[in-house]
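As you look at this complex, bear in mind that one protein chain is not there, while each of the others sits in place.
Up next, chain A:
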Amino acid sequence: MNEKLYINQTKDVFDAIVVGSGISGGWAAKELCEKGLKTLMIERGRVVEHRKDYIGESKGPWEFPNRTKVDNLLVEQQYKIQKQCYAFNDATKHFFGNDSELPYSTEEGTNFSWIRANQLGGKSLLWHRQSYRYSDFDFNANKADGHGNDWPIRYKDLSQWYSHVEKHIGVSGAKENLPQLPDGDFLPPFEFTAPEQAFKQSLEANFPDRKLIIGRAAHLTKPSEFHISQGRGQCMARNECQKGCSFGAYFSTQSSTLPAAVKTNNLHIAPNSVVHSLIYDEVTNKVKGVRVIDNDDLSTREYFAKVIFLCASTLGSTQIMLNSKSSKFPNGIANSSGVLGHYLMDHNYNAGASAEIEGFEDEYYSGRSPTGIYIPNFYYEPSKYNKKFVRGYALAGGTGRTDWRGKAWNKGIGKDFKKHLTQAGKWHISLGAQGEMLPRYENMISLHQTKTDKWGIPQLHINCQWSDNEKLMMEDAAVQAENILIKAGYSNVTRYTSYHVNAPGLAIHEVGTARMGKDPADSILNGYNQTHDIPNLFVTDGASFCSSAVANPSLTFMALTARAVNYCVNEMNNHRI
């Protein structure tokens, strides 16, 4: 990499500052740079270089002293919250935040699991890569049933940007022609297993309103010339993505948007730069730059630009805005509406069912699929809602043959047991609910009155809970998933709900808190992710969402960001910014 890429002190005024380098920040930087803007990407954490810094990659479990598990003492001291993430292990732990340095508080009687990834690339290194377009049923949901404010955009506003993003990152999937889950520009889909194919037939015959599709994932199943020219290669089906992938086969900032941005020579990166607040000029009503505290030595510095894109993560962007106070905006910058911090959502992943599948003993699979099976939401409009709750959920899951991890609990001693452990066992199937969470004013973040972190920044105080709607939805999801598996003829079907155990946060799909909207009186951002109050300030990450929708949000972060940059640059060219 270009040595001049990384900067520390500078007096330059950039065309654009992007705060954050994850999925949204990488996209903002790429688009701004490609449009000729001198761009500074600010990252609060360390530099993670593609390939070189994937220190957990390509190692067998025996190469880790605790065989991929993390030492108790280290968990106790640094990862009490992060350990809850399914992808947290000894091969990935260095990509998770140190909880002891990243404190936050929660309202009494509530909890929130805030998963952090403060390094270059952010959570783009750790994400689960499921990539779905939202449909008009999603964008229309708030208006249709009266929960939350109306999204100021519809599918037609975003479809070309979804295509733009998909072509660049590479999304594997199959065209299905489903109204609630629009098709995209796909690379070839991952294959089903034999039982999954049979399950698809059974499901679609028993439940005409339901479809089984293969999970759409940002993996290069068949890289294009363009992908190869970027140094990316075909997915090897290791499914160890969160360790980092030297093949560049899944989308991350490092594999995809960063090389594109660097290529323009318009990019600079300021790593180890914790943004304290935005510098606001009341006279011009513009943001001029950012105040930064050094991640390591706590010294302060400032960076300046003509426009600022906040892509610091849903909670991160809003925290910066809340902490940017002025006489005009005493409660946080661009917060004339007073809704900044409110309407926090996550997805609810707290119900499901599993079963054993008889037969298919002569069937197996080769490689480790990085995706799974997916039943799109079948309650996708008010006329299809379940009577007990509004909105709906998808069911995501997979099949596999039981291996030693399950068989370890079976009875047996000696040679026969050893043989039993080494053979592929019964097929099993699991389905997990991915439920929409309603936008509620009460679910909110604010700055703690007294507590600060090591950088002197007020800590976030989070007050977020599942409402009855989310709980009833999970109860139904467990029953529906169980029913589906029973109807398919599977045995030992068991269902569960876990919303009483897991607080919001663990889907790592936190969205909202600086929502878009048509009305400046009840929203922060307009339909182009531009703050209503300050023309040269944009927020394009998950903070901007009006509803959580059902599907995974990352592809929409990217599409919204690319669209916002296009709008912004057009506004700059026309001297409106």
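In the analysis below, a residue touches a chain if its C-beta (ideal position, glycine included) is under 8 Å from a C-beta of that chain, and two chains touch if they have at least 3 such contacts; residues count from 1.
The rule we apply is simple: contacts and distances are computed from a predicted model.
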Look at the options "ABC transporter permease", "histidine kinase", "Response regulator receiver domain-containing protein" or "Twin-arginine translocation pathway signal protein" and return the one that UniProt uses as the protein name of the missing chain. "Twin-arginine translocation pathway signal protein"
Residue in contact with the excluded chain [from A:Arg51, A:Arg238 or A:Arg301]: A:Arg238
Across A:Trp151, A:Phe190 or A:Phe545, the one contacting the chain not displayed is A:Phe190
Out of A:Arg216, A:Lys288 or A:Arg401, which residue would touch the omitted chain in the full complex? A:Arg401
Go through chain A and note every residue touching the omitted chain. 58, 60-62, 65-73, 86-87, 89, 91, 190-194, 196, 234-240, 361-370, 401, 403-405, 407-409, 411-415, 417-419, 421-425
